[in-house]
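Of the protein chains in this complex, all but one are displayed in their positions.
Just so it is clear, A and B label the chains in written order, and each chain counts residues from 1 on its own.
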Amino acid sequence: MLTKKIKSRLFFILSVVFITLLFLIFVYFNLKQNILYFKTPSEIFKVDEIKINSKIRVGGMVKKDSIKQNNREIKFILTDYQKELIVVYNGAVPNLFSEERGAVVEGKLNDKRYLIADRILAKHDENYMPPEMKKILENAK
Amino acid sequence: MINEFLNMGGYGFYVWTSFLIVIAFCFLLYYKTKKTLQKYEREFAQELEKLPMKHRRKIARSSKVISSILASQNKLN
Partner (left out) sequence: MDFFSFGKIIVYIDKFIKFINSIFFLVLIIGLSFALIISPIDYLQGDTVRIMYVHVPSAWIGLSIFSMMAIGTLLNFVFKIKNLYLFVKSLAPIGLLFTCLSIVTGSLWGKPTWGTWWAWDARLTSMLILMLFYVFFIIAFKIFKESENLPKILSAISILGIVNIPIIKYSVEWWSTLHQPASIKILGSSSIHSSMLVPLFLMLLVLLLYCALIFLMKYKTEIIKIKKQNIKRL
């Protein structure tokens, strides 16, 4: 059924697939750390030595009732429900930034519990619904 | 009412730009594709003109591709 020509072409394809897979594995193990867009507060806590002056991104939930704002800066606690991180930032926050919502902060660590941010991004989840629906859900809780 | 619709709760710029970009680029690709198709149809019809009359009529009847091209050419003229 398969002629010699077709066999040789299939062989070509399989060899390209093989090389691609090798390449992919190589890239994956080299980029393993960089592929993650952000770390969680617990991961920060686990690291033995923190690099004080390098930029990192940390993601988590903004803890309820933790946002304290004065005219110079905003201070809040970022949590992954296991470890907490205090974040200080001055500048405008995105519209969707608020308590009990996801956020990603980018900045430099002062120590394991304290981060000075120079950028804040809001993260939202995959649920979309009209406001009335949300109210019904909240009342049902 | 209209203002409210255009304003989109303060996000008007983002919502309208994204819809307009999609519509504009889709139209652009459509226009380009249509022009290319018409160009090739016209060129084909011109090539066909060069053939002797008898031969032309014979193949116009036998080939569906050619009758389709000729039909759209007649529509344009």
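Going forward, a contact is a pair of C-beta atoms (placed from the backbone, for glycine too) under 8 Å apart; a residue touches a chain by one contact, two chains touch by 3 or more.
This one's a predicted model, so the numbers in the text were calculated from it and none came from an experiment.
J.: Across the whole complex, list the residues on chain A that are touched by the chain not included here.
T.: Residues 6, 9-10, 12-13, 16-17, 20-21, 24, 35-40, 59, 93-97, 104, 119-134 of chain A touch the chain that is not shown.
J.: Residue-wise, where is chain B in contact with the chain that is not depicted?
T.: Missing-chain contacts on chain B: residues 5, 8-12, 14-15, 17-19, 21-22, 25-26, 29-30, 33-34, 36-37, 40-41, 43-44, 47-48, 51, 59, 63-66, 68-69.
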